[in-house]
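Step one of this worksheet: look at the structure below.
Up next is chain A:
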Amino acid sequence: MTELSQTGAAVGEPTTGAAPDAFLEVRDLKVHFPTDDGVVKSVDGLSFSLEKGRTLAIVGESGSGKSVTSQAIMGLHRLGTRGKNVRMSGEIWLDGKELVSAAPDEVRKLRGREMAMIFQDPLSAMHPYYKVGDQIVEAYRVHHKVGRKEARKRAVEMLDRVGIPEPAKRVDSYPHEFSGGMRQRAMIAMALVNNPELLIADEPTTALDVTVQAQILDLIRDLQKEFGSAVIMITHDLGVVAEIADEVLVMYGGRCVERGPAAEVFETPQHPYTWGLLGSMPRIDRETSERLIPVKGQPPSLINVPSGCAFHPRCPYADIPKGNVTRTVRPELEQVGTGHWSACHLSAEDRTRIWTEEIAPKL
Partner candidate 1 sequence: MISYILRRTFAAVILLLVVSAVTFAIFFLLPRLVGQTADQLAQQYIGKSPSKADIAAVKHNLGLDQPVYVQYWHFIKGIVAGADYNLGPTTVHCDAPCFGYSFKDHVAVWPQLTSRLPVTLSLAVGAAVMWLVSGVVVGVISALKPRSVFDRTFMGVALAGVSLPMFFTGSLAILLFTYQWPIFGRTYVPFTDNPAQWANTLFPAWCSLALLYSAIYARLTRSGMLETMNEDFIRTARAKGLPERNVVVRHGLRAALTPIITVFGMDLGLLLGGAVITESVFSLHGIGEYAVQGITDNDLPKILGVTLLAAFFVVIANLVVDVLYAAADPRVRLS
Partner candidate 2 sequence: MEGKAPIMRRSALAAIAAIGSASLLVAGCSKADDNTNDNGTNSAGANAATKGVVNASDKKGGTVTYELSDVPDSFDPGNTYYAYMYNLSRLYARPLMTFQPGPGSKGNTLVPDLAASKGVSSDGGKTWTYKLRSGLKYEDGTPITSKDVKYAVERSNFARDVLSLGPNYFQQLMAGGDKYKGPYKDKSGKGLSSIETPDDTTVVFHLKQAFQEFDYLVAAPQTAPVPQSKDKGVDYVKHIVSSGSYKFQSYDEGKQAVLVRNTNWDPKTDPLRKQLPDKIVVNLKVNPETIDQDVLAGKAIDLAGTGVQASTQAKVLTDTAKKANTDNTYGGRLVYMAINTKVKPFDKVECRKAVQYAIDKVSVQTAEGGPIRGDIASTVLPPDVTGYAKSDVYATSGNKGDAAKAKEQLKACGKSSISTNISARSDRPQEIDAATAIINSLKAAGINATLKQYPSGKYFTDYAGVPKFTEKQNIGLIMMQWGADWPSGYGFLQQILNGKAISQSGNTNLSQYDNKDVNKLLGQAIATQGDSARNSLYTQIDKKTMDDAVLVPLTYFKVLLARPTTYTNLVSTAAFSGQYDYLNIGVASK
């Protein structure tokens, strides 16, 4: 099981500066984008850690900050035309190196080698003008001083490893000549070509059909075992989480609202938003009409995040806690079980009651 920080203080106000024991540790990460309309607080104080060989799933709606978090770890925000427009603070420790304060070129050298990423839509994520093999070769040669031939051999080997038939031939195909699933396999091959210790998969299966989804998840799991990497799985699909994750981190409005071992979060979720997510999860053993209980309302604006608990405008239980606390005081993460944390004003009794009496029976 992943070693999460053992104290609430470490989570809410982490000890700064010192290198952690964990392979990856994120401390009070903030990623803000100043715009003409105001500051977009995509990630606003996020902390977590992850060990090698473990898989963390970050779940949440689109706009909850999960993709921004992953790209912040990769250092991608600081590049390109938006690079000058981002404000980042906090710490990201990867294998003993702090990335937020590191020189851009230092981070670049880690990118693709120590940490790699696979993206949601492999068609648009691969360069349409270059052969698949060449794109893998390029990824390999950035970090390895080897000749084209050797790199190509490596590319074929990787394609083979991710289960692409006739890899020696397919290495010379263009991305558009692949099927969706094959493209994602190729994408994975490209990401893993340098044996990265951290793999971030950003909605890797969303663009694929259901049968292929399962194959890809299997592939990621198999490869993780083989390479021993840490995996961050960004998804909005709890089905995927159940399939693959050791740990779950639920994000809402740029912050973590619940976090814990996957089994526990599924068994006894402690946050009304997580309940909502579970309710909207399709399950094969239920009737279509029953099984979907979507979270009502719109995701919050990241410029004007609702006061108090960001979730309160959509929360059916916002009026249960006394006074106006849900609307005025932002709830901090509190430990609710072993390695299980939740940020909610509801009392433990209320949460247990609502979960067991109202929510669980419907799922």
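Inclusion criterion for the candidates: all candidates are chains of the complex that A comes from, given by their letters.
For the reader, a short list of remarks on this structure follows.
To be clear about the criterion, a contact is a pair of C-beta atoms (placed from the backbone, for glycine too) under 8 Å apart; a residue touches a chain by one contact, two chains touch by 3 or more; residues count from 1.
This structure is a prediction, so every number in the text was calculated from the model and none was measured.
Comparing candidates 1 or 2 against chain A, the one that touches it in this complex is 1. Residues of chain A touching candidate 1 in their complex: 71, 74, 76, 79-81, 108-113, 116-117, 119, 121, 124-129, 131, 138-139, 142-143, 174, 176, 190-191.
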